[in-house]
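Structure in structure tokens, see below.
Shown here: the complex without one of its protein chains, the others still in place.
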Amino acid sequence: MTHTLEEIARIVDGQMFGPGDLIITDAVPAGDSGTSAITFAESDAYLKFVENSDVAAVLVGKEVESSKPHIRCDDPRKAFVRILATLIRELPLASGIHATAIVSQDAVVHSSARIGPYCVIERGVVIEEDVRVYPFCYIGEDCRLGKSCRLFPHVTLYQEVRLGDRTTVHAGSVLGADGFGYYFDAGMHKKIPQVGGVVVGDDCEIGALTAIDRAMAGDTKIGEGTKLDNLVQIAHNVSVGKHTVMAAQVGIGGSSRIGAYNVFAGQSGAADHVATPDASQFGAGTGVTRDILEPGGYMGRPVTRPVAEERRIMAAMTKLPALIRRVRELEEEVAKLKREQQK
Amino acid sequence: MTHTLEEIARIVDGQMFGPGDLIITDAVPAGDSGTSAITFAESDAYLKFVENSDVAAVLVGKEVESSKPHIRCDDPRKAFVRILATLIRELPLASGIHATAIVSQDAVVHSSARIGPYCVIERGVVIEEDVRVYPFCYIGEDCRLGKSCRLFPHVTLYQEVRLGDRTTVHAGSVLGADGFGYYFDAGMHKKIPQVGGVVVGDDCEIGALTAIDRAMAGDTKIGEGTKLDNLVQIAHNVSVGKHTVMAAQVGIGGSSRIGAYNVFAGQSGAADHVATPDASQFGAGTGVTRDILEPGGYMGRPVTRPVAEERRIMAAMTKLPALIRRVRELEEEVAKLKREQQK
Partner (left out) sequence: MTHTLEEIARIVDGQMFGPGDLIITDAVPAGDSGTSAITFAESDAYLKFVENSDVAAVLVGKEVESSKPHIRCDDPRKAFVRILATLIRELPLASGIHATAIVSQDAVVHSSARIGPYCVIERGVVIEEDVRVYPFCYIGEDCRLGKSCRLFPHVTLYQEVRLGDRTTVHAGSVLGADGFGYYFDAGMHKKIPQVGGVVVGDDCEIGALTAIDRAMAGDTKIGEGTKLDNLVQIAHNVSVGKHTVMAAQVGIGGSSRIGAYNVFAGQSGAADHVATPDASQFGAGTGVTRDILEPGGYMGRPVTRPVAEERRIMAAMTKLPALIRRVRELEEEVAKLKREQQK
């Protein structure tokens, strides 16, 4: 990246205050440093932070002043996103099907799709226009990749995994492996055959090294616009609503129904067969062990409580050792009062 | 799947009540819907659920009545499993060794084994009859795969990983990577060489993206019939007993000895160097931080307690903020009583 401040003002459609020929070579998050970098400040607190740093320039809101060279714009975060967007380089991938890719004659690959080296694509697969499949992907029988999907290296789709349009799966993720289903018989865990599929909606993004199991029968479902981070586990027959977000290392147990617009923070999870309503948030490490009936924020494991209640209990716990001492003292005082009274 | 109800009655060896020519095209879990689907009900509660759904037919126990077309059988769940079993399609794999597989001349591959495209098999490897190795597997020196093993795509076995008969490893799992062993010396963590192997028994199933580290020396051991879900971590020198079940994202620390017939629920774990007895269960998120001496159910982190005790404590926590208030009130009352008495 090499832009003058003036060029950046044009990119973000903002009003420039400072030298138009200032050379900007980097874009850094609010709070980071970089003597030829531009950053953004959405609040006075961040602006103070930025002014004490060594960055070259800052994006600010309308009417905001700064001692640094700055560009005023309607929404500094969105403006920053526009700068980042100019820096994106897709991983390279030649057009067409690479000579080393093994594609079944019974697969249908759109002529505009790109299939990288060392991919294996089985029969019945349908790959729509503008799809990119990076090296070492395995796409099992009867999978479907909607328009403009991206599979990064080493993705495995077993069978009957269907992705909507513009959905991305990051490196190493596994969709459609067998659900964890057994029944106990004669001292052994016997396998319940897993014969279902996986359906992922449009505009989803699945992080790296994430596992979404196929349903026992029917489909495991991820709603449109939903984003899963890295190392997430989605068990068989789960359904996740639209526009839900799950941070890294979240795990959802079998057959649970997660609502739309949910947020699961890192390392949280849900047990088997539980449901959450739309518009609910679960704090880091929280374990949802029962149906949640009211939308809102929840925390705690193994008991999931509304955030305010959990915070009150957590604060009370701090006082517990002292409380035990106070109760012992009270017991002594009461005993003494009793002895006095009986005299 | 397309079966008439009569055909299904024959598959499950049950007694049909309803139209024999009813077309069934799907099998769904108890509670799911599907107008041409069959499901099963093991209890009155589930049957009620099913009768209020739109499924076409239901498997029930002997003597059970239903307003839906139904099939009576000895064990509805096992009957349902038999239907699912008719729907299994193994991932395709041509017989023999694919032309692109790189197999050492010093490896022994049974003539009935199937090795997929783009596999690498090093010297000293022994692969028994009816084994299936899917694309992109790496099988390191001196590994052994027992009869009818299955390695799904992208499995990595480092060195001296020995799998029993009929054991399955799902996509992306890594067996035999170095254990996490260092010693601190002169301000740095120095590596303790990891030279051991991994032994997995017969009839095991290892989920996707699961890691089982090689022992420092000797072997990390997984007992026969044990099932690990996705994203599980088994550290070096761990031994897991027979027929144990670990759900997704469980982690077992180095050198721990886990008993037979244990159940670890999702996101639970055990510290280094701890032991559990046979027939023990650990709730979701539980952390076993000490040797468990009595079989039974346990919960809690960082303190692992019998389930009943943990439940009592969890319930008591809910009352803690109120308790603090009550103790304050008591203190005031006692002070007042004291003042009165001293008059």
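The first chain written gets the first letter, and so on, giving A and B; residue counts start at 1 in each chain.
Keep this in mind: a contact is a pair of C-beta atoms (placed from the backbone, for glycine too) under 8 Å apart; a residue touches a chain by one contact, two chains touch by 3 or more.
Bear in mind that the values here come from a model prediction, so they are computed numbers and not experimental data.
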**Asked** Touching the left-out chain: which of B:1, B:126, B:279 or B:337?
**Response** B:337
**Prompt:** Of the listed residues B:14, B:29 or B:172, which contacts the missing chain in the full complex?
**Reply:** B:172
**Fill in**
Where B:80, B:136 or B:264 are the choices, the one touching the absent chain is B:136
**Message:** Using the document's definition of touch, tell me which of A:70, A:154 or A:257 contacts the absent chain.
**Reply:** A:154
**Message:** By the contact criterion defined above, which parts of chain A meet the unshown chain? Give residue numbers in ascending order.
**Reply:** 26-29, 31-32, 34, 77-78, 81, 84-85, 87-89, 91-92, 100, 116-118, 134-136, 152-154, 170-172, 203, 205, 207-209, 225, 227, 229-231, 243, 245, 247-249, 265-267, 283-285, 299-300, 310, 314, 317-318, 320-321, 323-324, 327, 330-331, 334, 337-338, 341
**Message:** In the complete complex, the non-displayed chain touches which residues of chain B?
**Reply:** 102, 118, 120, 122-123, 136, 138, 140-141, 154, 156, 158-159, 172, 174, 177-178, 180, 182-183, 185, 187-195, 209, 211, 213, 215-218, 231, 233, 235, 237, 249, 251, 253, 255, 267, 269, 271, 285, 287, 289, 301-303, 305, 312-313, 315-317, 319-320, 323, 326-327, 330, 333-334, 337, 340-341
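By definition in this document, only the chains that are shown with their structure count from here on.
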**Cα superposition of chain A on its sequence copy chain B - rotation in ° rounded to nearest 5** = 120
